[in-house]
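Only one structure is covered here, and it is reproduced in the block below.
As you look at this complex, bear in mind that one protein chain is not there, while each of the others sits in place.
For reference, chains read A and B in written order, and residue numbers begin at 1 within each chain.
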Amino acid sequence: MTRRVPQIAGLAIVALIVTAALLPSGQSDGNPPFQPPDTSHLLGTDDLGHDMLVEVQRGARVSLAVGLAVGLSTIVLGSLVGGMAGIARSLDGPLMGMVDFFLIVPRLPLVILVSLYLRPSVVNAIVLLSLLGWPAVARTMRPLVRGLAQAEFVEVVRSWGAGPAYLLRRHILPQCRGVLLAQCILEARYGVIAEAGLGFLGLEEPTTKSWGMMMAYAFAHPATFVSDAWTWTVVPPALALVALIVGLSLIGTGLESRFDPRMVQHAPFKADSLSEEGGL
Amino acid sequence: MTSPLLEIDDLGVNFPNGRETAVALEDVSLTLARGETLAVVGESGSGKTSLALSLMGLLPATARCRGRALWRGKDLLAMEERRLRKVRGVEIGIVFQDARSALNPFLRISTQMTELLRRRLGHGKREAEDRAIAMLEKAGIAGARERIRDYPAEFSGGMRQRALLAMALCANPLLLIADEVTSAVDETTQIQIVDLLREWQAESGGAILLITHDLGVAARLAHRVLVLHGGRVMEAAAADSLFQRAECAYSRVLLRAATGAFESMRGFQGSRQGNAVGCTFAGKCPDAAAECFEQTPPLSRIGETHWVRCWNR
Partner (left out) sequence: MKRYATVVARCLLLLAVITLLNFFLIRLVPGGPLEVISRARVESGAAPLSDAERSMFARYYGLDQSLSQQLLSYGGMLMHGDMGQSTFFRRPTAEIVSQYLERTLLLVAAGLLVAVGAGLPLGIISAARRGSLFDSSLLVVEMILHAVPPFLIATAALIVFAVTLHWFPVAGSAAITVGESSFTSVLRHLALPALSLGVWESTTVYYLTRNAMVDILGEDYIRAARAKGLGEHEVLIRHALPALAPALLARFSVLFGSAIGGAFFAEQVFSYPGIGQLSLTAFQNYDYLLLRGIFLVLSATMLAAYLAADLWLIRFDIRSGERT
């Protein structure tokens, strides 16, 4: 049971952040700028007078939304392509060739470079991240689907005239629920990291309240590091970000060890996927 | 009468795995004297390799051992790692089964062959290489002086097996454990390997623990034979006795297989779980009676050096 502790801790952290994000946020502006934390503003105010606590809470919504969007879209696309490759031998070669091609490309540099051409927006970021994220999922799903497709019960259902799409949808993919969930969490985690990075570089809409952009604004202001202001304008969003990522990591790697026995022998916390991405 | 080199007493090896336990070896006892060749015969899963690994202290961490294995009077199973290391390679040499994976693909053959001689026995580089080349040539590798600089990938399967064997023999151990050294090679190479072993034994007086599933190979080299099935010793006899008259039905199966007759009746594959009640071969034995399934027969003596584990003898 102690094996589950990291997973549960992760779940607790994420749940906390989700709850905080779902709470209605109060008014945040109209305050004097750069106020240190006190009883009326628990985390002080930023350079424009926004209440930091409210801002951080709003930022949680952005990160969670992006994480969720990226997580879901990558597993949908990835399981589709990986599933087709696993089940239809004729499609396997070309599909996997395409996947391999995508996997060579370093994800975040490409996302950044392409974003530079586009109007800065969170939606663009989500689309780009997903487009570059599903190949990794496909690569994981394919051998799984392959293996399952050769199981006996599949033969039986196939003999009733079931087509590959039906097989995938009803019989094979549901078996992969655990792996898909693990992948979803890990992709979501990547989405959160990437979104924060893009925000920090200023590649999101100026009005977005994301943790990354908050830090970007703080950095841009000359007074931030000269005074003590950074302790409440930079540190809180940073800590919140780290907390969310750690939480997702704990859940994700815990799930992965549980659902993919092949990888368990490497580390109690599954490290392979994290290193697979090479971070970015 | 000099005391035996190796004396194994009631050796048991199993792998506990949660609620189940895989038994690799049970109640195995044997002795081995200088200059003697003992063949341990059985199919895969009979526990042969576990026997070899247990002596060298190279079983996986999950393994549990019971019993004693006295090597020149000291128990190998109870020995601490440092002392065990001194025994490995120099006193007891082992040639592993899969020559392709037992050789480090990233190091030259010369490096791997001279390693033991240089690092454990203090030979100089030139000296060690000369010895290695000589042994390789004895093992039948032509142009050994040039080929020794190759990487394992450049050797054929047969050559790799020979190189592995030569590597172990170079150090002139007191006991050589040869694990299925003739299994993955063609017949000509088999004969050459058997000859090499025989020659080495005659020259150095070393003992050989020959692990094989092929009774034919055992016939050519062994003084005594031990038949393993399901981790237990089924029959132990001098080679001639066994080949003349094998008492255990399973031994007979192996004999027939060695002589080429196709045998549809197969023995146990894979290590068994937990405590098997009754004789492990009962399911396939033509002479099996009710008690064979219910009680494990003990190893009983039926001749001066002939033992068999069977209710029917």
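The rule is short, and it goes like this: a residue touches a chain if its C-beta (ideal position, glycine included) is under 8 Å from a C-beta of that chain, and two chains touch if they have at least 3 such contacts.
Computed from a prediction, not measured in an experiment: that's the story for all the values here.
Visitor: Per the definition of touch given earlier, which of A:108, A:148 or A:214 contacts the omitted chain?
Guide: Reading the full complex, the residue touching the unseen chain is A:108.
Visitor: Who touches the missing chain here, B:3, B:17, B:62 or B:104?
Guide: B:104
Visitor: If I consider the whole complex, including the chain that's not displayed, which of A:33, A:49, A:164 or A:197 touches that chain?
Guide: Touches the omitted chain: A:197.
Visitor: Please identify which residue in B:154, B:186, B:203 or B:291 touches the non-displayed chain.
Guide: B:154
Visitor: Considering the entire assembly, which residues of chain B contact the chain that has been omitted?
Guide: Residues in contact with the chain left out: 56, 58, 85-90, 94, 96, 98, 101-107, 115-116, 119-120, 151-154.
Visitor: Since one chain isn't shown, list which residues of chain A touch it in the complete complex.
Guide: Chain A touches the missing chain through residues 104-109, 112-114, 116-119, 193, 196-197, 200-203, 212, 215, 219, 222, 225-226, 230, 234, 238, 241-242, 245-246, 249, 253, 265-269, 271-272, 274-280.
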